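Excluded from the complex is one protein chain; the other protein chains are retained at their positions.
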Amino acid sequence: MQLKGDRRLEAFRRMLRIRRFEEEGRRLFNGGQIPGWFHTTVGQEGAIVGASLALRDDDAMTGTHRSHGHPIAKGAHLQALMAELMGKEGGVCKGRGGSMHFADSSVGIISESGIVGGGIPLATGCAFSAKVRGVDQVTLCFFGDGAVNQGTFHESLNMASLWRLPVIYLCENNGYAMTTSVATSHGQPDIALRAAGYGIPGEIVDGQDVSAVYQSAAYAVTRARAGQGPTLIVANTYRFDEHNIGLAVSGEPYRQVAEVEAHKRDRDPILLYRTVLLEEGVNEETLATIEHEVAQAVTQAVQFALASPMPRPETLPDYMFVSTIAR
Amino acid sequence: MQLKGDRRLEAFRRMLRIRRFEEEGRRLFNGGQIPGWFHTTVGQEGAIVGASLALRDDDAMTGTHRSHGHPIAKGAHLQALMAELMGKEGGVCKGRGGSMHFADSSVGIISESGIVGGGIPLATGCAFSAKVRGVDQVTLCFFGDGAVNQGTFHESLNMASLWRLPVIYLCENNGYAMTTSVATSHGQPDIALRAAGYGIPGEIVDGQDVSAVYQSAAYAVTRARAGQGPTLIVANTYRFDEHNIGLAVSGEPYRQVAEVEAHKRDRDPILLYRTVLLEEGVNEETLATIEHEVAQAVTQAVQFALASPMPRPETLPDYMFVSTIAR
Amino acid sequence: MDVKDDTHRDAATPGPHIQMTYFEAIVQAQLEEMHRDERVVLLGEDVSVHGGGKLIECFGKNRVWNMPISEGSFTGLGIGAAINGLRPIVDISTASFIYLACDQIVNQASKLRYMTGGQIDIPIVFRCCMFSTGSEAAQHADRPYPLFMNVPGLKIISPTSAADIKGLMKSAIRDGDPVLVFEDTRLWPLKGDVPTDPDHLIPIGKADVKREGEHVTVVAIAGAIRPTMEAANYLIEEGISVEVIDPRTLKPLDYEAIKMSIEKTGRLIIVENGHRICNVGSEIAAVMAEESFDLLKRPILRLSAPDIHVPFSPALEKDFFPTRDSIVGAIRQLL
Partner (left out) sequence: MDVKDDTHRDAATPGPHIQMTYFEAIVQAQLEEMHRDERVVLLGEDVSVHGGGKLIECFGKNRVWNMPISEGSFTGLGIGAAINGLRPIVDISTASFIYLACDQIVNQASKLRYMTGGQIDIPIVFRCCMFSTGSEAAQHADRPYPLFMNVPGLKIISPTSAADIKGLMKSAIRDGDPVLVFEDTRLWPLKGDVPTDPDHLIPIGKADVKREGEHVTVVAIAGAIRPTMEAANYLIEEGISVEVIDPRTLKPLDYEAIKMSIEKTGRLIIVENGHRICNVGSEIAAVMAEESFDLLKRPILRLSAPDIHVPFSPALEKDFFPTRDSIVGAIRQLL
């Protein structure tokens, strides 16, 4: 299963939408127009888009505090996301969630957990429901290398294996959890190896290669949909920005400037894929058109967000309860 | 490292002390003289004693709700344990703990956790302290096959591996967690295989063979003491009694009567070792003397326990706080 | 315990009734709701055995799932399933194990609907049982409901009669939001008349006056209803008439019912088996000291377990929780 034809352009488009959305968001954040904390996925778009493209529209997803990329990769509109960043009424979560919690249910995202590791059981349960109800929906579960050390990772993978749940565990392994490297927090640094303990396949893929990730994920999705159970995919990737924008880390640097620069230069998933597409015969104009469209979409999203009103104070309690009774 | 000379007799004696203590306890429990819930280790003495004998007196231990065997295996006196079963003032925990919580610090037990999996981080921390303080103490951590599915197992093994902590994780794999078999709760039933995910050695040993367990544990203790880190040992054993005494399990049996009977007949660790000792030239009288001594010790323990007064009501708050300030 | 008053009340409700224990009523509520709605599934350790053998017989393995010992995640699995179309009942068994699931219940179940701006619903029930006076020792004897009272987004029930647990359990299962059910095991064997109507629902958030009286209002939480009713019966002979209120739902709590009673009696005692500090009694007392202050003739008294862990020894546990005598004493003190 390879990315083919227009799907290749879609992969390029979605990566770019994430990148431009976050670049614009970062600018607005630095300018004080976005409150809270701001974690970008810049550098990690290949892993996110590659995996998400392997899903059907009715498949489900869960993500993390680094949440911007997931809905965009799954095909979300940008307006409500940008408005959410600003805490506006028109935000996808009505201003209740913010940057870390881009759960956009219109594209099947059931949660983006600000609690590291907290989304892993939810994804497992989402897949459990599909199995119990006998539908062929698959769930894709994103989490970081740091989250792997949470008990929920272990407990969830065990249950998914036991009941052969249709779930793909996708580790965005960017090498660090805040300032802590995999080498200084994992007794054994090959995360994919942990899968064997639960009797499920575990594999490593180059997260900067969107089509490689797609291939891996598409295979796992096929297995899951066929009732053959979960897969753990570790996509090795890299975070170009600081853990969150504006974070000042005192003391010795936990990663060398040269390391970061080398990744930005040689391992940018969007630049790499652009080159691939050109080599594959896609012409420059096609890509330029996409780039232009993406820029426009981001601009429109900002306009929408700025124009959206703030939630009115009296709406504070809204959305706490559904308060309906099952029929 | 083999059990040799008098240590062999000690192994026999300790297994027997556990067995007779619990048989007497079960009788008293059924007679209404022991309150609460009563879980016996009958059938599992080989695993418990084999591992405990590999420790030095100043080594530490943690255990589980099935707690009677651990202190006895580590060399505890029986009186205060029997009194604890009855909730007496003379109990090892002053009547605050009871059957599931036989933490006897006089033999280095820092806790017996009634919360499944709850003792694993404590053992890890106990070993962590030894490492930080630069002492060569080792910690032995007991837990069941069911506890393996707790997040604490995963999180603790990872930390122990990362920092090469002097701890031995000993899984008393009796095949069941209450009514749930390993096959119906573990995605992959070979528990020892999970160790590889953390980069630590994992091995399986016949838990009904006290000397095999000793050998395995002694090797792990040597490694731990030498700073080479943790080991996971899975001792395959069997629980002869119901999960707890008096538990009535409705519906289809979760294990066949024939399975239980076969284990009692062919796989009793005490009978098996008795035969080994005779074959190795220990004479019958020596064993009979031990049997007699053990019976006497248990009788004395019961006498002590019965004679011990109940805690006085006004002592209820005692032991909540140490309330001293460090100097 | 004398459940006479209660039985009378229920018998007064129209429609046919049947006698059963509190525990049987829970099992029946689950059975009926599982029959009614195929989205209802039961998850928990050893549930296929302990959850009443009947369940697996009726519904097979696709509706009744034995969980590995992974409380921290199987609660989350239930939450994920609830978001995605099921209506799980998650059985945490002993209440003291709920601490392992705190993160999923608080950070996910109670928050996600709000944090997503109402994009998702989480119709889920968490059940657990609270032991006492059986020498379970501290790690199996907690009553952790006060901890969850402080958490927005959760509903909490702890009814005390067979009819009430059945009706409230059914309401909980049909509710669209997370509901926690705390069952006092001392109530399990109690019998009562239970309506056979499969739509016998008791609304979440409505208290019940278990006994009417004039002189003092006693609010009894969960298992504390037993010694409270005993105390009320005992004092009737002395001409002291006690009004006993059972909130049944702890959150949202029916403050109005308590206020109405104080209007009559001017005296309030709250009896609870939970530890003393920041328990439901604290909250009720605080609300009444604010909103019914002028109606109160005397200080508000609270009886509860002390701020000490539950001991193993029967000698120490015997008088650990409020008893008939300690309640009688408190009532006398207020008159």
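The first chain written gets the first letter, and so on, giving A, B and C; residue counts start at 1 in each chain.
Please note the rule applied: a residue touches a chain if its C-beta (ideal position, glycine included) is under 8 Å from a C-beta of that chain, and two chains touch if they have at least 3 such contacts.
Since this is a predicted model, take the numbers as computed values, not measurements.
Taking the full complex into account, find the residue in C:211, C:275 or C:324 that is in contact with the omitted chain.
Among C:211, C:275 or C:324, only C:275 touches the chain that is not shown.
Touching the hidden chain in the complete assembly: which of B:13, B:65, B:101 or B:164 does that?
B:101
Of the listed residues A:249, A:262 or A:307, which contacts the missing chain in the full complex?
Only one listed residue reaches the unshown chain, and that is A:249.
Hey, which subunit A residues sit against the chain that's not shown?
Spelled out for subunit A, the touching residues are 35-37, 87-88, 91, 93, 95-98, 100-101, 113-118, 146-147, 149-151, 177-180, 184-186, 249-251, 254, 310-313, 315-317, 320.
If you put the missing chain back, which residues of subunit C would it touch?
That gives, for subunit C, the contact residues 72, 96, 99-100, 102-103, 106-107, 110-111, 114-115, 137-139, 142, 144, 146-147, 149-153, 251, 274-275, 277-283, 285-286, 288-291, 293-294, 296, 298-302, 306-309, 311-312.
Which parts of subunit B face the unshown chain closely enough to count as touching?
So the residues of subunit B touching the unseen chain are 60, 62, 91-97, 101, 103-105, 110-111, 113, 115, 118, 120-130, 132-133, 151-152, 155-156, 158-159, 162, 318-326.
In the analysis below, only the chains that are shown with their structure count from here on.
When A-C is set beside B-C, which has more C-beta pairs in contact?
Looking at contacts between chains, A-C has the larger number.
What is the distance, in whole Å, between the centres of subunit A and subunit B, each centre taken as the mean of its C-alpha atoms?
About 45 Å, centre to centre.
How many angstrom lie between the centres of subunit A and subunit C, each centre taken as the mean Cα position?
Each chain's C-alpha centroid was found; their separation is 41 Å.
What's the distance between the Cα centroids of subunit B and subunit C, rounded to whole Å?
That gives a centre separation of 37 Å.
Subunit A: which residues touch two or more other chains?
Answer for subunit A, listing residues that touch two or more other chains: 151-152, 155, 158-159, 162.
Of all the residues in subunit C, which ones touch at least 2 other chains?
Those would be 67-68, 70, 72-73.
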